[in-house]
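Encoded as structure tokens, here's the structure I'll be asking about.
A single protein chain has been omitted; all remaining protein chains appear in their positions.
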Amino acid sequence: MALYSFWIFDRHCNCIFDREWTLKTNPSSGTTNSKLNEDTAKLLYGMVFSLRSISQKLGSKGSFNEIRTIATGKYRAHILCTASGLWFILLSDLGQEDLSQVLRYLYSEIYVKTVVYNWLSPVDFADSPNERRGQGFRKIRNRQFLLAVEKFLGPMVN
Amino acid sequence: MAIQTILVINKSGGLVYQRDFVATAPRLSSNEYLILAGTLQGIVAIASQITPKSLQIAGKGSAKGGVEPAGGAAAPLVPYVGTLGATTASGTPMGSFLGPDYFNDAFASCNGRGLKHVTTDQNSLFLYQTLTGIKFVAVSTQPTTNAMAVAVAENLLRKAYCLYADYVMKNPFYEPEMPIKCELFDQKLGVLVGQL
């Protein structure tokens, strides 16, 4: 099993958390909330956004048809879209057919418990209207959240 | 699992063929399908752009002659799935293909890094890209990430490409890059999908 990266987007199209592992052998390698990943985040957001609109059209009328996974020849992206407009995206190797349980755990056990229940952490990461529509720069810097993510995803990296 | 829709997108992203195979397929206007085709065309390229760094590093390592890590740069062959599309007894040619089937071995995918497969709550979308940039898209009625299903879909779409090569490209009345209106292609594609 190999994980390549983990992303969270909020409802203002901002990337509020990114974690990328660059070495499979070392779970502590790679970057967290990196400036260098801004462009990749935008591309990823754009891809998922477009595919969501496609899947909405292809599904039967009157029901939700959320996107679950996207696979290319190299990697597979697993997507969880919550009702509050948050997107959790995990990039893994092609062998992982369904990581929706992992994503659900990340949302309900880690994000909710360390960010939502945490009164000192903002829940909406866009402070002003200019930080909406993908212009935001604030990220989840909450230490508890970072530790929990590392602890949970670290063993799955390689 | 049944095939709901098959689309063919030409190399510049225009929709040249669209056909529904089940009655429950959603009715989209032709304009919506055109947008869908153009969007897919863009996504295929974007998907290859966001290949994780970890893989890019591994790919470089193996190019220098290092040990190939699992899931590394070399794309594995797509296995051949038999009996699909074989309509004639062995030995008789089908179209310009001499054997009982269009092909009968595993093949390398021309789509190494681009988008291949999308699952949603209700459907799966499979994409086969040819070396010339034509994209064959199949939408199925059930979501699946099963590797076998993906291989079957890839085989199916490759056979659709074989049909395209025969019945569209060899038709003097077809203008390249234009919408496909070939009865024989319709008919043969129907047979191919019907065998699933």
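We call the chains A and B, going by the order they appear; numbering starts again at 1 in every chain.
By our rule, a residue touches a chain if its C-beta (ideal position, glycine included) is under 8 Å from a C-beta of that chain, and two chains touch if they have at least 3 such contacts.
To be clear about the criterion, contacts and distances are computed from a predicted model.
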What is the protein name, per UniProt, of the chain that does not appear here: "LAME_0H10792g1_1", "UBC core domain-containing protein", "Gaa1-domain-containing protein" or "Putative tRNA (cytidine(32)/guanosine(34)-2'-O)-methyltransferase"? "LAME_0H10792g1_1"
Taking the complete complex into account, which shown chains does the hidden chain touch? B
Checked against the full complex, the residue among B:M1, B:I134, B:A151 or B:L184 that touches the missing chain is B:L184
Of the residues in chain B, which ones touch the absent chain? 93, 95-96, 166-167, 170-173, 182-185, 187
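The rule is simple: only the chains that are shown with their structure count from here on.
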Chain A to chain B: how many Å between their CA centres? 29
Inside the complex, what are the residues of chain A that reach chain B? 2, 4-5, 20-24, 30, 40, 43-44, 46-47, 50-51, 53-55, 57-61, 63-76, 91, 93-95, 97-98
Name, in rising order, each residue of chain B that touches chain A in their complex. 4-5, 24, 26, 28, 32, 36, 39-40, 42-43, 46-55, 57-58, 69-71, 75, 109, 111-123, 125, 139, 143, 145-147, 150
